[in-house]
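What you see is the complex with one protein chain gone and the rest in place.
Going by the order they are written in, the chains are A and B; count residues from 1 in each one.
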Amino acid sequence: MTHASHHLTLADIARHLGVTFEGDAALPIRGLATLKEATSDQVAFLTNRAYLKDLATTQAAAVLLHPEHGKSCPVPKLEMENPYLGYAKLSQLFDPLPARDKAGIHPTAVVADSVTLGEGVSIQAHAVVEAGVTLGDHVVVGAGSVVGADSVIGENTRLHANVTVCHGVIIGKRVILQSGCVIGGDGFGFAHDGEGWHKIAQLGGVVLGDNVEVGSCSSIDRGALGDTLIGDDVKIDSQVQIAHNVTIGAHSALAGCVGIAGSTKVGKHCMLGGGVGLSGHLTICDGVQVTGMSLVTNSIHTPGVYSSGTGAMSNSQWRKNAVRFKQLDDIAKRLSRLEKTTRDA
Amino acid sequence: MTHASHHLTLADIARHLGVTFEGDAALPIRGLATLKEATSDQVAFLTNRAYLKDLATTQAAAVLLHPEHGKSCPVPKLEMENPYLGYAKLSQLFDPLPARDKAGIHPTAVVADSVTLGEGVSIQAHAVVEAGVTLGDHVVVGAGSVVGADSVIGENTRLHANVTVCHGVIIGKRVILQSGCVIGGDGFGFAHDGEGWHKIAQLGGVVLGDNVEVGSCSSIDRGALGDTLIGDDVKIDSQVQIAHNVTIGAHSALAGCVGIAGSTKVGKHCMLGGGVGLSGHLTICDGVQVTGMSLVTNSIHTPGVYSSGTGAMSNSQWRKNAVRFKQLDDIAKRLSRLEKTTRDA
Partner (left out) sequence: MTHASHHLTLADIARHLGVTFEGDAALPIRGLATLKEATSDQVAFLTNRAYLKDLATTQAAAVLLHPEHGKSCPVPKLEMENPYLGYAKLSQLFDPLPARDKAGIHPTAVVADSVTLGEGVSIQAHAVVEAGVTLGDHVVVGAGSVVGADSVIGENTRLHANVTVCHGVIIGKRVILQSGCVIGGDGFGFAHDGEGWHKIAQLGGVVLGDNVEVGSCSSIDRGALGDTLIGDDVKIDSQVQIAHNVTIGAHSALAGCVGIAGSTKVGKHCMLGGGVGLSGHLTICDGVQVTGMSLVTNSIHTPGVYSSGTGAMSNSQWRKNAVRFKQLDDIAKRLSRLEKTTRDA
């Protein structure tokens, strides 16, 4: 379901991308689609060679592509060095949400007296904004979301529905929090007295930089004393757990189901694949990529790609091999002995 | 805690299952229990041979079982080829929720003017139903749940409390959404410009078929252009992440903590164990089972059972073996050399 936006022409599209084109400037453009599915009022894009085969027969109004493919394009072309970036920029034009945001406070929202509100703030039905909160200009607080006492939210940040920002959390500008995420729940800290646990009150906060995104149902816990720190332009997918006092450097991206234990520091421009786990108190340098479902138990000081685990195979094949894993040390020792025997023979 | 339902007799139970029985038709039945724990007003069931030992001494009012065990049953018996299915059918009779649903809109619910409501809809306290939504007959929107603009929800579907259905989502009939789940949060899509990330607006939706269930705190993200598609009768447990543009075929079941990356297609009648991860852009054919916590990085074209990883062992044993994993390639090469040496000798 691609939403229509009624007042855009092909010329608007090209202007938005900063490119020139040959074709009907007034052609109405109502959305984006793949080369194969695009109709005559949609713009398509070629960002992956696997779809080059669909270019010749596309019905799109125009195609966004790299200049190297321009000659093969049967319809008006929008050439860019990075057509995927162009696609990202165009996609924003067709997002139906901003047009729906109404500035103002819904009559059912509960907003404390001591709150500081910027211009054009939208606080939707049943949202709660507690005492001492500051909301920057054009902040959107979605239906059912709660912003805890003394939190500060920068301009143009959007909380979708049913988001929870706990007390004393600092959130930058242009941040997007998807539904169900929780920013600033207590970190997991307890002291043991020999018999049971005593809770350590989590007195730190969470600081999210500008342009951060947090996926649905993800958790970023508040620090024990200092803050949990998420740098600018960090992108966090759904179902992610970030424990107390973790630091994530700018521009890093964390895919779904990642879990990072307490006090670990992840550098800038890192990419963690889905389901990756990082132990606590590690340092991961800038520019590290970790492939899906890997477990990292030691610090990493060299940029590069890291992995663990093994891919799936048929269960019958796996059973035979997995049982041998428990014999690995024995196998290695027997091999060494045999090498020695053979050498000595 | 098994909830009592006051007006059922043993005859009602048998009629509901479509079976005959010998015994007191008027016996009141107030619930279900295991063979061991059932009292004289509860029906028990035998669905697993491990519990056959409890049959002779059961105090149950009647027992649901396979005909092969009928002779050993000391109380009235309800014989079915698939007693587990019978148990499922009976369990519905004792669910206390439907009796509590009051049709109508709670005075604190916020329902937009442009909403289309079927008959007998129940919209509970503090729920929010945004503009353009259609709710089919007997839909229940639980307390604090939010249904985003233009979404369509089919008849007899239930949203438990604090569910979020984002805008433009299509949900079938008799769907059950557990508390805290989010249907239609943005997919995780960004283009990189060499320095940082540009968000790709997620313009697709989510389509859930009929009879789907989604567990608590699970996320099903909306598509980038096309829709994320969940087939009829797909059952999804708690804490599951389904990324944008994933397709799940009818009757598949996903256990807790499963994560599926973008654009992967899972066939019909598949079963994914707890914590399984599927990489993006894969195709998994019909009838595939993947055991718990396996990582699937390649498409699967043959039905069957697949696995990866290794089971836990004592940490001391594990340390010795895990360190050898890093030497595996070396071990394999040394073995080949030794075989050659020995053969040549």
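Quick note on the criterion: a residue touches a chain if its C-beta (ideal position, glycine included) is under 8 Å from a C-beta of that chain, and two chains touch if they have at least 3 such contacts.
Everything quoted here is computed from the prediction, not taken from an experiment.
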Option touching the unshown chain, where A:P28, A:P96, A:G185 or A:G287 are the choices: A:G185
Contact with the hidden chain (one of B:V129, B:A143, B:V165 or B:L203): B:A143
Option from B:A56, B:A88 or B:A103 whose C-beta touches the chain left out: B:A88
For subunit B, residues in touch with the removed chain: 1-3, 31-34, 37, 82, 84-85, 87-89, 91-92, 94-97, 100, 106, 108, 124-126, 142-144, 160-162, 176, 178-180, 211, 213, 215-217, 232-233, 235, 237-239, 250-251, 253, 255-257, 274-275, 292-293, 309-316, 318-319, 322, 325-329, 331-332, 335, 338-339, 342, 345
Residue numbers in subunit A that touch the chain omitted from display: 108, 110, 126, 128, 130-131, 144, 146, 148-149, 162, 164, 166-168, 180-182, 185-186, 188-193, 195-201, 203-205, 217-219, 221, 224-227, 239-241, 243, 257, 259, 261, 275, 277, 279, 290-291, 294-298, 300, 304-311, 313, 317, 320-321, 323-325, 327-328, 331, 334-335, 338, 341-342, 345
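Heads up, the rule we're going with is that only the chains that are shown with their structure count from here on.
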Angle of rotation relating subunit A to subunit B [CA atoms, steps of 5 degrees]: 120
